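Could you have a look at this structure, given as structure tokens, before my questions?
All protein chains of the complex are present and in place, except for one that has been dropped.
Which chain is which? They are A, B and C, in the order written, and residues in each are numbered from 1.
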């Protein structure tokens, strides 16, 4: 693949500051040509998608409910799971790397699941959990991800 | 949204004839600007994706296993569920419409799930189950889908 | 284990005749000392549980919704999945054998899933699908299950 899938995790709400960070994170992901995957709902999730779309990126929402109508308006590809919080496991497993922005208990569960799966997890003002690589900015998080997961080693090769 | 998500369901294997139909179906979906979602594996799934990519389409694979490395090489966006056959429910719920090509028991389960969810289900040489709209060709299936689900009524609107 | 887990699949509604068959099936399962697992809701599911409880059996409901309050009143052990139809895969995988009573599309999906997983599937007035072993009565279905799955070969051994 020519790009990574980067999971953005964060709450359905989120402070103004968290939302600003989320917007910048989404924009940075898309600017570098990666795809953004998230839970598809509002708050931090929506702002990261809005950031990605502001530079023409691609956004995927793994939705908890039964209809794609639940997705925030910046989701390109709504995946409709109808499996409530169990979908958290799908979000982080789909990501090549995971970035947490702030967050409450849902985000905590996703951090736990991602670390269980040995996914690299980066944190921007999020829970203090051993194993999270804390970063000062979206740019720093993306720099670290690209160092750790160079595209030249991305095992799946697509003819696309 | 400017396009529909069309779920293609069919077996991991499939006869030469089924695979040819699947290729044509994927090509027809993509030619009309829609996205193709499937189980992401081989056989009918792979051929439909190959068809879609032959005209520059977008393909999404809802994978049963734990790694995106399982996806067929024509999948653009691998969704890694690690939930085995339970992911069948996610494939059909994500599709605005479902097209079955041939198929064995997995396909039968997806037909049952889709009809449970009141999704329109079209069949190309597949199981004879009441509720499936049988069509003679991929083109006829897509014509019927577009008549039933005009984009002007596609409720989600995306700024993208 | 000293008993089998037998999955009963059938619709949330069901005719009077189907419900009578379901009651007898549940009673027969429990009378022979086996556990009954089902989707936990009404109709055929509820009647099979009522039959099992009429002779002191044990019933397990794999529920689609978010609360155990959805379970029918004859469920001893409600498993709360909150994953809608995706839970159909859990019902049939949990059963050592599957018995279908009548049924509509949900039941069809469970038949497909069970046959995918190579589970033995027995049918009482249900869908005509190759691979289903059709039986004339609950007793005949249980006789066939016990011949196929003798407890002496039930691999898990529990100290209980």
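Throughout what follows, a contact is a pair of C-beta atoms (placed from the backbone, for glycine too) under 8 Å apart; a residue touches a chain by one contact, two chains touch by 3 or more.
Here the structure is a predicted model, which is why all the values come from computation and not from measurement.
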item	value
Candidate in contact with the missing chain, chosen from A:66, A:85 or A:139	A:85
Residue in contact with the excluded chain [from C:25, C:45 or C:80]	C:80
Residue numbers in chain A that touch the chain omitted from display	83-90, 93, 104-113, 115-117, 129, 131
Residues of chain C (touch criterion as defined above) contacting the omitted chain	5, 35, 53, 58, 60, 62, 66, 68-69, 71, 73-83, 89-90, 93-94, 155-160
Touch residues of chain B, complete complex, unshown partner	66, 81-86
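By our rule, only the chains that are shown with their structure count from here on.
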item	value
Separation of mean Cα positions, chain C and chain B [Å, integer]	30
Mean-CA-position distance for chain C and chain A (Å)	40
Inter-centroid spacing, chain B versus chain A (mean Cα positions, whole Å)	26
Multi-partner residues of chain B (at least 2 other chains)	83, 89-90, 93
